[in-house]
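Take a look at the structure below.
What follows is an incomplete set of chains from the complex, kept in their original frame.
Should a chain be cited, it is by its letter among A, B and C, assigned in written order, with residues numbered from 1 in that chain.
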Amino acid sequence: MIELQPREIEAQKLYEQWGLSEAEFDKVQELLGRLPNFTETGLFAAMWSEHCAYKNSKPLLKQFPTTGKNILQGPGEGAGIIDIGDGQAVVFKAESHNHPTAVEPYQGAATGVGGIIRDIFSMGARPIAMLDSLHFGSLDDAHTKYLIDQTVAGIGDYGNCIGIPTVGGEMTFEDVYQGNPLMNGMCVGLLDSVQQQKGAAAGAGNLIFYVGAKTGRDGIQGAIFASAEFNDEQESQRSAVQVGDPFAEKMVMEACLDLIENHADILVGIQDMGAAGLVSSSAEMGAKAGFGMDLNLDLVPQREDGMIPYELMLSESQERMLLCIKKGYAAEVIDLFNQYETEAVEIGTVRDDQQYILHQHGEVVADVDVKALVDEAPVYRKPSARPARLDQPSAGFEPDASKLADTLMSVLQQPAIASKESVYRRYDSQVQTNTIVLPGSDAAVIRVRGTNKALAMTTDANPRYLFLDPHQGGQIAVAEAARNIVASGGVPLGITDCLNFGSPEDPEVYYELEQATKGMSEACRQFETPVISGNVSLYNEFNGEAIYPTPMVGMVGLIESLDYVTTQSFKNSGDLLYVVGETKADFNGTEIQKMQTGQIEGQLFDFDLATEAANQQLVQQAIRTGLVNSVHDISEGGLAVAVAESTFDNEIGAQLNVDMPASWLFSETQSRFVVSVPATHQAAFEELTGAQAIGQTGGDQLTITTNDFDMNLDVKTAKKAWKEALAWQMK
Amino acid sequence: MYSVKVYVTYKASILDPQGEAVKTALHRLDFTNVESVTQGKYFELMIKKTGKNIDEQVEEMCTELLTNTNMESYTYEIEELTTVEG
Amino acid sequence: MKYAVIRFPGSNCDWDMFYVLRDQLHVEPIFVDYRETELPEDVAAVLVPGGFSYGDYLRSGAIARFAPIMTDVKRFAGEGKPVLGICNGFQILTEARLLPGGLRKNQHLEFVCQQQELFVQNNQTAFSNQFEQGEKVMIPVAHGDGNYYCDESTLQQLKDNHQIVLTYSENPNGSIDDIAGIVNEQGNVMGMMPHPERASEDILGGTDGLRLFQSFVENQQLQK
């Protein structure tokens, strides 16, 4: 790499290749009072990229509620924190690794997992669970199958090796993701509140420590690269791929947690080196505390020879952390990390002014105001335009359910509906021996050891709904997550999110972003689930075609007593069956629409937040008063699928008699649950919910009678088809 | 019949945690004179002679399947076996 | 008497084992670091937990077997005292030649984590005396390299000496003769791929694993 002179950078507009506009470059000049040199231009390009500065999304993120009575830390740190009582708190965050996964799925997914784990332990929390959210192209494409296989392997291998259970996730398959698949990971940690850490470097003379793996030329410009669109040509010219080293991360994690737990007195701040590596971690730590720093790049552990400052600062080599340590305690830190076979190197000191100064080979190679780098990035509100497709007639698609049993069998084998067991059995979901509800039910449940409490967690988003109506779709994403938490016996606490969208320069995409975040904000207010952390991934386009708007919602809920833990599977024969919530003819955007017409079109059905909240309350109360044996939320595929799924685990059948057309069994009206209730609680349950029984559990068949068509299915046969469909289609 | 050997390693700039782990272990076993270790993959293939050019075939197998050209590089050796083919 | 849980760099089922010993079996567990050269004096049994020692980048267990503590573990085993290796622990014990054979990559090449039904083939060992002969038990597996291999003559020996303790009812990894767990000739060193520490509480889905631990813990208490 040739380091151009400042004049050459200006003349050749090098900054444009790095994603800075001319106006932004002018602003840098103005802030510095001179032309930036090569290194400095690189620092600004990275720090002012969408990925680091959220310059296009910040105004929209402001809509999110971020505070609440139990919220100890909202967005802005490595991860958000929520008090769960007894002096403990839950910490969680989600992160996207879409572009790296598209290029190199195994390592892209693995390093995505590694990165999000670092965010959690940098807060002083011990990671207790991982979840994912995966969106790929249709399964008829060989490359897509390869991407899925490798992505799943990468997620699994990293989590399995480091010893964090991967307990849940979601997966959809749509053509729009073929060239730009999405890989989002979410990590949840547990914290003793006293240990809460901040990523700040304060106090002149304090030491900056680099710990973990050496720096190489991998992932240079990763942040910039994540802030640009994809096309065929770029495919070949990727900067070096990052390789994950979960063993190194395990050692770094144990060392950092030891430092935080047992040496808090000497630790001033800690932050992981994620996007834009050394520059973003160090500059953010300084800016947050209002201090500058001197860094000596000669001391940065290096894996390759001859790295220039630009490369050292922007490398995204994995498994590295930055610490600020009280002066005088260098030896203690070095010793501690050596105990964990990990390198800790002092690379700089905190300054009392706000200058951020880099030295190499005895020369100053960059000297900028740290606030300029971190806080002065421009913020844009882009033009937005309502896409024409949103004004389609509601004109109804009516499913054909005349061959009811066949239709249900086909729906059960759609990849989005079919069991994900062939995926999640590649994840160690049990390590740490706290997983009391394994993948396969609505939300995964992790007990809090030593208490009678547990945490429920889920990831959700239905991009089809957002495609038809980004505003309501945004509301539904949050509502569905909450529904899954409630169905598992929990009280929703808060959410993290990954906003995966196309290019914000496209007014129609910007409109989607605006509307989706608006909808999410409204839903978060309704359920009192503030947004405590998140991540934005824009420019998800391939050859000019944007993905569906895909805001992944990761929600955690508190289960206040282990007695409330509830799963979706039927437990006994002879229990009564109920649907909580009203069913309507809601078919646009549904699985059955896609299956029978090959399209997603029309006006999305109505959705009402208040109804949703009311129904969730009823179910919550029913669980807490011990009235139910199982609860399953009704989502993709509708009532028929929800009931079928409930029969599978224990192979207990059901007989239903519903007063509606058979096609409505596949309606995806929101705000509904299937509940099984022991006969002894019939009166109490009906009094509480006002619901009428629609059948009962028992036998080895699933029998449904409707106003027009009836069906009968052998549970074992249906289960086998549902269970094996995905693995089959992956072959 | 050809006997083909393919060697695949990470490109020079890519982190090789496996090689590092082996190096550390060798040092611990007192082989301190080991300066560097790269761990890669090794394939032995037996390939029937056909009308097609064997070099081109192997080249294609390497780029299509045996290596991940994003991060790995490969070399190979082709030896024609003189035994009579069954 | 203490129960020594050996910790290698990267072990990650160490705490799981610790909790079962302390909270379910009510005995005293103690962590022993891989850099130690001697086990504490009053150790009743050595447990080598699962996880990924040194990342298992070369071969599972290959590097761990050189850890300083392993010399004393061999001595301990040589004295006929109980040593149990679970998952990565099993891999380490085979690499250290405390158990015959070795563990290859799963035949289908994928990691597999699931509930697993096992048959008790020999309930006469220190690790299985709480089971019925031929009993079906549920203990989950979670591994990528659980495919047990040994040569013909070793297999014959394992059979002749009744060293095969546990087999899979449905083989999840390609293991020779469906082997899930074996003991050494003397019967005091056991290795198994399934995770009994994950089947030691009802809330985690069962307690068949707990009985495996009880087998040798009660043995120890009898000997006292």
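Criterion: a residue touches a chain if its C-beta (ideal position, glycine included) is under 8 Å from a C-beta of that chain, and two chains touch if they have at least 3 such contacts.
None of these values were measured; they are calculated from a predicted model.
*Asks:* Note down how many copies of every displayed chain the full complex holds, formula style.
*Replies:* Stoichiometry for the full complex in this file: A x1, B x2, C x1.
Here is the rule we go by: only the chains that are shown with their structure count from here on.
*Asks:* Name the shape of the chain contact graph, picking from line, ring, star, complete and other.
*Replies:* Graph shape here is complete: every pair of chains touches.
*Asks:* Go through A-B and A-C and name the pair with more C-beta contacts between its chains.
*Replies:* The comparison resolves to A-C.
*Asks:* If you average the Cα atoms of chain A and of chain C to get two centres, how far apart are those centres in Å?
*Replies:* 36
*Asks:* Using the touch definition from the top, which residues of chain C touch two or more other chains?
*Replies:* 54-55, 57
*Asks:* Hunt down the residues of chain A that sit against at least two other chains at once, touch-wise.
*Replies:* 245, 247-248
*Asks:* Contact residues on chain C for chain A in the complex?
*Replies:* My answer: residues 9-10, 12-13, 15-16, 19-20, 51-52, 54-57, 110-114, 140, 142, 144, 195, 197-198, 200-201, 203-205.
*Asks:* Write out the stretch or stretches of chain B touching chain C in their complex.
*Replies:* Residue list for chain B touching chain C: 17-18, 21-22, 25, 28-29, 39.
*Asks:* For chain A, which residues count as touching chain C in their complex?
*Replies:* Per the stated touch rule, the residues are 153, 156-157, 160-163, 245-248, 250-251, 340-341, 424-433, 435-436, 438, 447, 449, 562.
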